[in-house]
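Here the complex is missing one protein chain, while the rest keep their positions.
Up next, subunit A:
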Amino acid sequence: MSHSQARALSLFDGAILRRAALDAVVKLDPRRLARNPVIFVTEVVAAVVTVIFVKDLVLGAGSPMFEGQIALWLWFTVLFANFAEAVAEGRGKAQADALRKTRSDTVAKRLLFPDGDDSLFEGVSSLDLELDDLVVCEPGDVIPADGEVVRGVASVNESAITGESAPVIRESGGDRSAVTGGTTVLSDRIVVRITAAPGSTFIDRMIALVEGASRQKTPNELALSILLSGLTLIFLITVVTLWGIAGYSGTVVSVTVLVALLVTLIPTTIGGLLSAIGIAGMDRLIRFNVVATSGRAVEAAGDVDTLLLDKTGTITFGNRMATEFVAVPGVGAAALAEAAWLASHADETPEGRSIVALAQGSGGAGPKSTADAVFVPFTAQTRLSGVDLPGRSIRKGAVDAVIRHLGTTLAETPAAFREAVDRIARTGGTPLAVSENGRLIGVIHLKDIVKPDIKERFAELRAMGIRTVMVTGDNPVTAAAIASEAGVDDFIAEATPQDKLAYIRSEQTHGRLIAMCGDGTNDAPALAQADVGVAMQSGTQAAREAGNMVDLDSNPTKLIEVVAIGKQLLMTRGSLTTFSIANDVAKYFAIIPALFVATWPELSRLNVMGLASPESAILSAVIFNALIIVALIPLALKGIAYRPVGAAAVLRRNLLVYGVGGLILPFVGIKAVDLVVAALHLA
C-alpha cells in the first residue's frame, strides 16, 4: 500500500478541518438538513428557543440567560453534526480535486476513417467525443476517455487512478484491453474505441464517488434513519403530551425546558454521525485503493456469506513449483537431479526455474560445462522440452508425452514410476516425467504452492461465518487436494464461467450473498450476478462495468479486506445507535426531577447524580448531548475496532462497550459538566 501514501491524507488534516468548519455553517441551510430528520428537528427547536430568548431579552421576562445558553448549545449540536459530515467529506473532496486535474480538457486524435488509414486523424476536444469514436494515442498522449484498445499494444501510466507508478501493458483483444481516460501512454501507439460518453467516464464516476456528490442513502442507512425518525416522533409525542400531563399536576413547563428534554432524548448522537460514518466507510475503501460504485456495494460486502476465489493468484502463487524428485529404481537421486537441472537450465518458465532451484538445493547442480548443450524448446506438438548434449539426450514433459516419445506404454514402465505418478496426481500435484537416452529415469513433482498465511485467513473468515469457495480449472482430484491444503470450504473444479454463474445463482436462491472478483470479459456475467463483484483495474472494460467495485491494485486477495471494511461500517453504525439510545436513561434522571421538583419536591430523590440546580441539570444534559457528538467524530470516521471473530463474540464485546458504556458514561459526563456549569455560575 506504500504507493497510495501520497493520497492518504491525515484524518484531521488542518486544511480539511478549516474547510469543514466553514461547510458546517453552510450546511445549516434547512433544505439540506431536511435529509437528516433528527438534526433537522434539532435545528427547528433551536430556532424556536432563539426566538423565545430574543423575546424574553427584549421584554425583560423569563430567564433569558438560561434560554440563551440552551439556544446556543442547541445550535452547537446542529453545527457539530454538520461538522462531522463535513470532515468525512473533506478528504474525499481533496481527492476529487486532484482527480479533476487529470480530467482537464485534452485534445483527442480522432480517426477520420475508422476502417481505413490509422494515420489520418483530426484533433477534437475530448469533451466532444462520442461513443464508438476511434482515437489514436501516441507516446505522451493522455487517453481522452474510457475505451477499449482495438489495435496495437502500449505501455500506459495509470498512476493518476491507481497511485501505482509502474506502467501497465494495454493491448487489443484479451483481458487487458481496457484503458481509462486520464491515463498516459508511455510508449507505442494504440487505437482506442471510446466506450464511455464524456461525463460518465471512470474518473468522472470516481470523482462523484469520493466527493459524495452522487451519494444516495444506502438501504441500511435508510432503514436506520427511519428507526431514528420513528424514535424522534415517539419522543416528540412524549414531550408534547407532557405539557398537558404536567399541567394536570399543576406544573407549567416552559417551552425551553421541553425543547431541552426533546433534544436530549431524540437520538442526536447517531443522527449527527450517521452520514459521516457512511462517507468514512467509502473513504476507507478508497484509501484501500478499491472504488465502490455505490455505498450499497460496501454494505453488501459486510453481508457476504460466500467468497468465490480464483485459485491462481489468490489462493496459490500463480505458478506451480517443483518440490520433489522421485527416481526410478536403479537411478541415483543425484543423477536424476542433475538430469533435471540440465533439462531445465535454459528453460525460462517459472516452472523450469523452480526445477533448477530444487536441483541445486538437492546437490544435482552444476555440471562442468553446458557450452555444447543444445536446448530443445517446448512445442505444442511434442509437449516436451529438454536438452541434447554429446552422448546425452534428456527430455522432460507430461507423463503421457514422455511415454509416447519413448514409444512405450504406461503398463511397461517400472512399478515404482507408476506409483510415484499416481501419488503425485492424487495429492493434487503435476507429475513431469524425465527420460534420458530413451529410458525413464524419474518423476519431478510440480506442485501448486498455497500462499503461506492463506489458511489462517480462511479460518478467520470461517469464524466470521463466511464460506470460501475455490474456483479452478484443475481436475477434481487436483482441486480437492489444494482445497484441503488451503482450508477452503468448497471448490468448483474444471470451472467454466457458466459454472461460476450457476454456482452464484444457486447460492443466492438459498438467500446467501456472494462476493467474487474477476478480470476477464467472460467473468462479466458472474461479476454482475454476484452481490459484490470486484473487478480488477487491469481487467477488461466489460468486467469493470459488470462489477460494483474496482480494485485499482488488481489484487484479488483484497476481497477479504473489502468484506472486513463493509462489516466495520455496519458495526460502527449499530454500536453508535446503541450508545445513543442507552444515553437517554441518564438524561431522564437529569431532566425529569429538574422538571417537576417545584411541584413535587419528593421527585428530587430521582436526582441520583446530585446535580446542582434544576437549570444546571437541564443545561448540563444539553451540553453533554452536544459535546458527545464531537467526542465521537474520530470513532465515527475511523470505525470501531474490528476483529475477525464470530458474531456472538463481536456482539458481546460491542454490547459491553457501547451498550453498557452508553448507559454509564452520560451519568459521569453530565455530572462533570454540571460541576463546571455550577462552578462558573452559568445556571
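One rule holds in what follows: a residue touches a chain if its C-beta (ideal position, glycine included) is under 8 Å from a C-beta of that chain, and two chains touch if they have at least 3 such contacts; residues count from 1.
What we mean here is this: contacts and distances are computed from a predicted model.
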The complex has one chain missing from view, so what does its UniProt entry call it, picking from "Cysteine desulfurase", "Cytochrome c oxidase subunit 1", "aconitate hydratase" or "Potassium-transporting ATPase potassium-binding subunit"? "Potassium-transporting ATPase potassium-binding subunit"
Cross-chain touch to the chain not pictured, restricted to A:292, A:464, A:670 or A:683, is A:464
Which of A:220, A:316 or A:385 touches the chain that is not shown? A:220
Of the residues A:302, A:539 or A:669, I need the one that contacts the missing chain. A:302
Just checking the interface: what residues of subunit A touch the absent partner chain? 219-220, 222-224, 226-227, 229-231, 233-235, 237-249, 261, 265, 299, 302-303, 305, 462-467, 508-512, 566-571, 573-575, 577-578, 581-582, 584-585, 588, 592, 595-596, 600, 602-603, 605-606, 642, 646-648, 650-652, 654-655, 658-659
